[in-house]
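Below is one structure, written out as structure tokens; the observations come after it.
For this depiction, one protein chain was excluded, whereas all remaining protein chains were kept in their positions.
Lettered A, B and C in written order, each chain numbered from 1.
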Amino acid sequence: MALTEERPPLELTAGDEPVRNPLGAFSRPSSSYGWRSWLTTVDHKKIGILYGATAMAFFALGGLEALLLRVQLAQPEGQVLSPEVYNQMFTMHGTTMVFLVIMPMLAAFSNYLIPLMIGARDVAFPRLNALSYWVFLFGGLFLYSSFFLGGAPDNGWFNYAPNSGVAFSPGHGIDFWTLGLQITGIASLLGAVNLITTCLNMRAPGMTLLRMPVFVWMALVAQFLLLFAIPVITVALFLLMFDRLFGANFFNVEAGADPLLWQHLFWIFGHPEVYILVLPAFGIVSDVIPTFARKPLFGYPFMVFSGIAIGFMGWGVWAHHMFASGIGPVSVAAFSLSTMFIAVPTGVKIFNWIGTLWKGKLIFTTAMLFAVALVSQFTIGGLSGVMHSVAPHDTQQTDTYFIVAHFHYVLFGGSMFGIFAGIYYWWPKIFGHKLSERIGKAHFWTMFVGFNLTFGPMHIVGLQGMPRRTATYPEGMGWDLMNLLETIGSFLIAISFLMWVYNVVASRKNPHAGADPWDGRTLEWSISSPPPAYNFDVEPTVEHLDEWWHRKYGEDEHGRPVRREHFTYLSGVDEASRRGGGDDPDVDVSDIHLPSPSYWPIVLALGLPLIAYGLIYTYWLAALGGLVIIAGSFGLGLEPSVDPDAGHGDHGDHGPDDEGHDQELAEVGAAAGGDDDEEAS
Amino acid sequence: MSVSEQTATAPAGAVPEGAAHVPHDATTPAHHTSTGLSHEKLAMWLFLGSECLLFGGLISTFLLYRTREVTAGPPVGDIYDIPFTSVSSFVLLMSSLTMVLALSAIQRADHRRARTWLLTTALLGSTFVAGQVYEFTTFVHEGLGYTTNLQGSAFYTLTGFHGVHVTLGILMLLSLFVMSLRGRLPAGKAETVEIVGLYWHFVDIVWIIIFTLVYLIPA
Amino acid sequence: MSEQTTAQVEHEEYEAQTEHGGHDHPGERTYVGIAVILAVLTAAEVATYYFEDQLGGLLVPSLIIMMIVKFFLVVAWFMHLRFDSNLFTRMFVSGLFLAIGVYVAALATFRFFT
Partner (left out) sequence: MASLVVLAGCASDAPQDMLEPEGPYARTLDNLFNPIFWVAVAVFVVVEGVIVYSIVKWRDRGDADGDAEEMPAQLHGNTRLEIGWTIVPALVLAVIAVLTVPVIFELNAEPAAGEALEVDVTGAQFWWGYDYPTQPDFGITEGIVTANELHIPAGQQVHLTLESVDVIHSFWAPKLNGKRDVVPGRTHHWLLEADEPGVYSGQCAEFCGLSHANMRLKVVAHDATGWEAWVEDMQQEPVAPVSGLAAEGFALFQQRGCSGCHVVEGAYNEVADDSPPSPNLTHLFSRDCFAGCIYDLNDRNELEAWLRDPQRKAGSKMVIGELTEADIDALYAYLETLE
């Protein structure tokens, strides 16, 4: 059927080649249950869950670091953390939140949802997908291992040169940072190639680009940004790494280097990066709000095009992070202007969301609360962004808490709120039951209040001249009260986060929510919850934007939607969980081929941290890592994606047709092989 | 980068995932994708688009530092051996020709020629890499080491990255060669050759740029 | 004889896969022709090295133009972008132009071009 990863025909019978275990190392994993299955899975849904769980674990860590920052800053002359520790904390906090929380969280949503939303059975390269996840995980663990190996990186999340050089940062912390981010970068790049290919190539029949759900669109734009931004930071990281490990001179001022080179490379990556962090969240709320406003998204094409415009313009504004760095008035003016105008497409989004709310019938589930909170709180962050873009005055604002306020409003008020909206919204799809709405609302309101209490006052202390990244501040600056409030707020956020954790645990036993608990609009709601491994019993043929909605609802003579008597789910849904009718598809699913699980992704991924440790400690280890990677690449490459012995995932046999077909291929293969032997001799 | 290379482009001697379509299978159309294009080829083009920003960054770094005074050792422009580099550039350029010839042969199922051309391409590539190694050694003798000055670091890093790309390409070509010997590379899999070829040509065009911007245009 | 048949089968198999079924690939002659042009251009490039002084202000523009032509020839013919799907071109060109735009702008902030 519609699977791309078909069994390579010639492998089956190519003489006496041991196809099954190319290196004879393992026999192929076959289980799809139990904990082991998680190590070898290539199912985009499981991988999505892995990404999500890992990201939330890192969120707890990054949040814990933030709490330590806040405890230190609660009062002037704080003594809780030494400057050494404080600097590690804010560096790891920023790095974690950006690279190990929000990016993977959005990878989680993209992985889980894109195939479901475009009517596909998996992503284009399932095993590569697994590889991405493991690479990401090992990169994150590698970075965190620095805490136990002499100290974490401590130069801030943008790690300016030359303070990042060996002369000023002689420990290994920065090495962990450069190498760790290179590893996670590989994961992102692989993911980008994979997901873009998926979006472009694996859409169900009729799913034209302009019928894709907005989430898919925004994820696609974000993946393009990743595709092009990751190599830029890779260059920066390599240069720094070569400086540190091999004595190169890229940021060696004595040798005439220009420290601004680092800033340019970092921010050419860094600014697109912030849109990578927020666009998928925009996508999430663009799907959540219409569902709970009971109305289609207002101005779908504008939403799509403004997203593309943001992605595009996002490349031309990076130097707004360098207004004070001395790049000269002409450059400053150019980047100031380009930055301002990025507010236009973003404004379009805000207004269109409001247009969707307008005259809707708003149902305030927790997901909806978070979504609307994004619209209102992101706006605040966006407006302070516009204030920064006024370059002359940014020389006052930059490197103060006014900036810290800005980016927490866009990152927390934008990305995190969007992520929580998505979590509450898709939870029943992913796990079959809803999270408790009661706890959810408590979570939301605590978080909302805590968030504003934490980051709101930062605007004020920022304008009052409190610089960021300072481990301590003196009395008498007028910052004391606000800092105390911020710290209290941060603990409210922490409590709200614990409420969420509690909700996850407490809701385990909630009743099954059914396939379509929110009366959703997009295809993922047309299949059972959780979806079967193969997603769709029948590949959907798409005729509309919001296809599932249109299958459920027709129009009466006044153009008002009325629920249809008959519509068909796209995979078997159990009787009890149907919401307002619907039939089951009538097809035999035993014919669906799925790629088989594989050990190779995790093995291959393991090679990367080995190389990284090796570069820091001893090259032998690096060589070993290299071997693991080579072995892993060949293993992954030579292994057929569908295990011929595993009975094609779901059913033990192929029909007689297949049998004959294999036979035929065998002949071709043998003939070709035979010829070659003759020629070769 | 070497690592991401290997994984992202997968094919080092490999059956890239999903490469094998099943043309004889009645239930599966030859190309079942929304665009009618194969996943692997699309993925390769995306990857190459991404590589533009990688090499762009390295080239820009070099250009920036090429205009700066050096504090020790010779500026790199003083020790170029243009005739030598021209020859090795020419070798690499011609390897692109042999690469397309290999592809065209395999599409005709002319396996013998395909193998010849694959091997020639790999050999030309190796010649280029050998030339680079030679160049590096002479430069070091002339007093420009990796750590000597800004330009040394930038030059070796840029050309080194390119060299690693060529080397990976050679590995892929050799893997294809071995696959073909073993009869695992029928015309039906010509696309694998094509994809490796795309990578190979890309590495070649990067050199076309480097040759002009780095070597020929005076600082 | 048997080789012939197998080759044919395989070739058809190949053709069946390519979306336009047997669209025109440039033949080997074309490839060789392109290679000749590339070689000539390279020779011309190298020649500029010996005539730097005579060329004066023309040197850099002429080198850049030759570089672009070579680039274009390889991409269009050897990499088949001329004949292949537009989508590939778009993916590649967006990376390429983005790289040019971004890095030229970055270099400009260093007053590289003045």
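Assume a residue touches a chain if its C-beta (ideal position, glycine included) is under 8 Å from a C-beta of that chain, and two chains touch if they have at least 3 such contacts.
All of these numbers come straight from a predicted model, not from anything done at the bench.
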Displayed partners of the chain not shown (whole complex): A
Have a look at A:Phe58, A:Phe228, A:Tyr275 or A:Phe298 and name the one touching the chain we're not showing. A:Phe298
Which of A:Phe147, A:Phe246, A:Phe364 or A:Tyr617 touches the chain that is not shown? A:Phe364
Looking at A:Thr198, A:Thr400, A:Thr487 or A:Ser598, which residue reaches the missing chain? A:Thr400
What residue numbers in subunit A mark contact with the hidden partner chain? 82-84, 87, 155-156, 160, 162-163, 168, 253, 256-260, 293-296, 298-302, 324-326, 328-329, 332-333, 336-337, 340-341, 343-345, 347-348, 350-352, 354-355, 357-364, 372, 375-376, 379-380, 383-384, 386-387, 390-400, 452, 456-457, 459-460, 463-474, 476-479, 559-561, 563
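Note that in this section only the chains that are shown with their structure count from here on.
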Averaged-CA centre spacing for the pair subunit C and subunit A, given as whole angstrom: 35
For the pair subunit B and subunit C, the C-alpha centroid-to-centroid distance in angstrom is 14
Distance between chain centroids, defined by C-alpha means - subunit A, subunit B (Å): 31
Give the residues of subunit B that touch two or more other chains, as numbers and ranges in rising order. 21, 35, 37, 42, 46, 49-51, 53, 57, 64, 186, 188
Would you give the residues of subunit A that are in contact with at least 2 other chains, written as numbers and ranges? 200, 227-228, 232, 258, 668, 672, 675
Hey, which residues of subunit C end up touching subunit B in the complex? 6-8, 10-11, 13-14, 16-17, 19, 25, 27-28, 31-32, 34-35, 38-39, 42, 45-46, 48-49, 52, 59-60, 63-64, 66-67, 70-71, 74-75, 77-80, 85, 87-88, 91-96, 98-100, 102-103, 106-107, 110, 112
Quick one: which bits of subunit A touch subunit B in the complex? Just the residue numbers, please. 1-2, 4-11, 14-15, 17, 124-128, 131, 135, 185-186, 189-190, 192-194, 196-197, 200-203, 207, 227-232, 234-236, 238-239, 242-243, 246-250, 252, 254-258, 261, 265, 604, 607-608, 611, 629-630, 633-634, 636-638, 640-641, 657-658, 661, 664-665, 668-669, 672-677, 679-680
Would you tell me which residues of subunit B are touching subunit C in their complex? 21, 23, 30-31, 35-37, 41-42, 45-46, 48-53, 55-57, 59-60, 63-64, 67, 82-83, 86, 89-90, 93-94, 96-97, 99-101, 104, 107-110, 186-188, 190-191, 194, 197-198, 201-202, 204-205, 208-209, 211-213, 216-218
